[in-house]
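Note sheet for the following structure.
After this line comes subunit A, so read on.
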Amino acid sequence: MITRSTPASRIAAVMAVLLFVALLAAPWWGATSTLRLLGEFMVYLALASLWNLLAGYTGLVSVGQQAFVGLGGYILVALAMFMDLHPLIAVPIAGFVAVLIALPVGKLVFRLQGAYFAIGTWVVAEVFRLVAAQVTIMGGGSGISLPATVLKTMAETKFWREAMIYWLALALGFGALALVYGLLRSRIGLALTAIRDSEIASSSLGIKIERVKYAVYVAVAGMTAMVGSLISLQKIRVSPDAAFSVNDWTAFVIFIVVIGGIGTIEGPIIGTIIYFLLREFLADLGSIYLMILGVLAIIIMLVAPKGIWGFIARRWNVSLFPTGYRVHIKD
Partner candidate 1 sequence: MIWVNIIIQGILVGGLYALFAAGLSLIFGVMRLVNIAHGDFIVAAAFLAWVVVQATGLNPLFSLIVVVPLAMAFGYALQKWILNRTLGKDILPPLLVTFGLSIILQNGLLAVFTADSRKLNAGVVETASFPLLPDVAIGYLPLLQFIVAVAVIWGLQYLFYNTALGRAFRATSDDSETALLMGLDQRKVYAWAMALCMGVVAIAGVFLGVRSNFDPFMGPGRLIFGFEAVIIGGLGNLWGTLIGGVILGVSQAIGAQINPGWQVLAGHLVFLLVLAIRPKGLFPRIEG
Partner candidate 2 sequence: MSEVLLSVENLEAWYGDAKVLHGLSFQLKQGEVLALIGSNGAGKSTLLKCICGLLQKKTGRVSFKNEVITSFVANDIVAKGIALVPEGRKLFPSLSVEENLILGGNVGRKGPWSLSAIYNLFPILKEKRNAPSTSLSGGQQQMVAIGRGLMSNPDLILLDELSLGLAPIVIKDIYDMLPKIIGNGLTAILVEQDVTRALASSQQFLCIQEGRISLGGAPKAFTKDQISAAYFGM
């Protein structure tokens, strides 16, 4: 018998629905601090899933995704301040504008291969940051805060404002997961797996590798910018150094994916949970904590390149988000 679903995946689906309902109701059962923590969790879950799609499935190792995080943040603030747009409407527009910008940027960085692609994307992010610092109307190097009036347009009471920002985070977190999962189950997913497993084989299969990669890069950029615009709502301000931070929006994200399991859908989820746990207990150590993260990532890369989830999946042959088909042999 050949199936996609497994007992584990069916249980996971039921759990996911229950979890989603519980999370949806969080504004009524959680304190503001809980909402914010969950919101931040969703931000990292989304960024990690998107980076994983890029690096783990298409082999496009970008160290410059902060370019689109910051871009999204700046676009939202600009739209809200100068065009009086409702921030929630500004989010998809930010994604759309980022797609338009990613089209030519992608053409440029795709001229670099492998590791040079990585540094090329970093240069682009630096260019974005330096340009943002030159835009005086957006506060130049020190950045700008969202005026209270803009926040008022979202909702009159603090409860509903916090709830809306939180629901947006929830939507983007689950949305990114759904996007990756849906994409990998589609024909494009098959193509991506083929790319990952063998470029030569898939090129002879007639898959337009470069076009698939390019499309994924652009789509991920748009979605990343939407997450970035959410971040600017959560922080109620943007500044070049924070919005385009390589540490916050790329380094931590890479650690999450590497520790959780690169090239697996479950990896970013596990990685985000571990990241928040580590941060909860170790963040007081400051730079030592970051060194621990670095050492952990190196050890995982050398010892178990598919991360914690890869280890679990191989050990017990489980899959929460099955994308491939499995063969069951009945006696």
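Rule of thumb we're sticking to: a residue touches a chain if its C-beta (ideal position, glycine included) is under 8 Å from a C-beta of that chain, and two chains touch if they have at least 3 such contacts; residues count from 1.
How were these picked? Simply put, all candidates are chains of the complex that A comes from, given by their letters.
The model shown is predicted, which means the values in this text are computed figures rather than measured ones.
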In-complex contact partner of subunit A, selected from candidates 1 or 2: 1
Residues of subunit A touching candidate 1 in the complex: 55, 59, 61, 63, 108, 111-112, 114-116, 118-120, 122-124, 126-127, 130-131, 133-134, 141, 246-247, 251, 254-255, 258, 262, 286-288, 290-291, 293-295, 297-298, 301-302, 305
